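Yeah, one chain of the complex is gone here, protein chain that is, but the others are all in their spots.
After this line comes chain A, so read on.
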Amino acid sequence: MAITINGTEVPLPEDPRMSLAEFLRDGLHLTGTKIGCNQGGCGACTVLIDGQRVLSCLTLAVQAEGREVTTIEGLSSGDDLHPLQEAFIAHDGFQCGYCTPGQICAATAMLRELAEGMPSSVTGDLSRPAPLTAEEIRERMSGNLCRCGAHNGIIAAILQVAQEGAA
């Protein structure tokens, strides 16, 4: 009865009704994961489970049993930032920063989805892998709200990392 969080195994919470977001924040003091709405509408609580993005406010901690959870704190190692984290700094991909951990976690998984050829609602030709365009990124990141309106920087940062990855 354990979850692996950022590489460390931790026991599940006693209360099976506890959301993963609450467990991370209150149980483990991993406060990088933010709660913006607690009802699946804003994306601030996005984390990765086995590399896929999930809204941790809508996920029970027990659902992650035996799986690997990665939070924003687990994306970097020490001062070594993840390329997306670097790119968010370089492109000013935030203002207040409250949506940022969720944006970066979501972008990590989203780039994988794109690389795997998963289509989105703006993908024109479903017979081929979705192209790497700003339009695709805009659409795929629209579940992560940013009230400060840092969308330009967010898209630019993700596009840069995607292109470097593709190159």
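Everything that follows uses one rule, which is that contacts are C-beta pairs under 8 Å (C-beta built on N, C-alpha and C of every residue); 3 or more make two chains touch, one makes a residue touch a chain; residues count from 1.
To be clear about the criterion, contacts and distances are computed from a predicted model.
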Item checked: Listed names "Xanthine dehydrogenase molybdopterin binding subunit", "Integration host factor subunit alpha", "Multidrug ABC transporter permease" or "Glycine cleavage system H protein", with the criterion being the UniProt name of the chain not displayed -> "Xanthine dehydrogenase molybdopterin binding subunit"
Item checked: Residue in contact with the excluded chain [from A:T8, A:Q39, A:Q52 or A:Q163] -> A:Q39
Check: In the complete assembly, which of A:I3, A:L28, A:I72 or A:L114 touches the absent chain?
Finding: A:I72
Item checked: Contact with the hidden chain (one of A:T4, A:T31 or A:Q63) -> A:T31
Check: Taking the entire complex into account, which one of A:L81, A:A115 or A:L132 touches the absent chain?
Finding: A:L81
Notebook entry, point to check: In the full complex, which residues of chain A touch the absent chain?
Noted result: 25, 29-39, 41-42, 44, 71-73, 75-76, 81, 84-86, 88-90, 92-101, 104, 134-135, 137-139, 141-155
